[in-house]
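Left out: one protein chain. Kept in place: all the others.
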């Protein structure tokens, strides 16, 4: 499996990442891409931006571990994870995940697995910046833990 | 929900389709993209191309029906389906599906649902062209029917 | 008279894309039975597991459908898209 992991401030260009992945994906019949983007609202409050921080080095290692876990479960040919940090304005991309496999069921399952674990295991922290200038750390969601736990039964 | 369905011979450019979808997707936090591509082998036989045909008019209506079914199950903000027909060489894209929603679980589920039904309900037929020049119609897969049926229990 | 369209492997198996047929009325099962009587290759190509759906006037409905005079009738083998 070709695996490439990046954590950075700069935006991502999906077309560029897709071209790289396809060049390495071998005889893949299915490519699943997930993009997470900054939404303009949290509940009723209008958001201006998110601030993301992480634990350099540890983050990349954790993502690699998660991706290799996925590889033991599904026959993946290529995997790209790009997660941004810093100040991300509403509408900007936060995370780009691309998974290639021979068949679609494996590509979908691996992409969901990776996102569930990325949300619950990788050391990223989000702070919301509202349009009124106030800031608030985002609480970890119980629903994310539950999403990640559903894979344990299959292990 | 913004919905756009195209069946055509011309290739797709993911970046172009993504830009259109994001412009219409409103406050979507999650975009899931599926690309199906022509694989170079069927079993041990090396493939040169696939030939796809469909039932014009009926195909587009069926895809729209499937997409509206998905919309009743998950809160989607935008959906784009582009399915190619004609002769598609190895490595070329066959189908592009993009789904936008506020949250990732809905976007993933809707994308899988759409692909499962696209495989089992939409009137497309594939013929394989092998490198030795011989051709063979692809048989419908029992696994695809099973994939589509798993959604019925949730209905 | 009805107009029949054949798709996928049926075109090759039956040696035609389409045909026009005299029609006294009836449903899709009656039409399939009539066509299967044309010979072994028709009976084999249009066996129940080879016909996914019969579409009348481009309106998709499941199961047996009525075919009025003047209809366009699409005979669809199992689909293999995506």
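The letters A, B and C name the chains in turn, as written, and every chain counts its residues from 1.
Going forward, a residue touches a chain if its C-beta (ideal position, glycine included) is under 8 Å from a C-beta of that chain, and two chains touch if they have at least 3 such contacts.
Nothing here was measured: the structure is a model prediction, and the numbers come from that model.
Q: Please work out which displayed chains the absent chain touches and list them by label.
A: A
Q: Based on the whole complex, identify which of A:11, A:57 or A:86 touches the chain you can't see.
A: Only one of A:11, A:57 or A:86 touches the chain omitted from view, namely A:57.
Q: Touching the absent chain: which residues on chain A qualify?
A: 36, 52-55, 57-58, 61-62, 65, 83, 94-95, 115, 118-126, 137-141, 144
By our rule, only the chains that are shown with their structure count from here on.
Q: How big is the gap, in whole Å, between where the Cα atoms of chain B centre and where those of chain C centre?
A: 26
Q: Residues of chain B that contact two or more other chains, please.
A: Expected reply: 36, 115.
Q: Which positions in chain C touch two or more other chains at once?
A: 82, in rising order.
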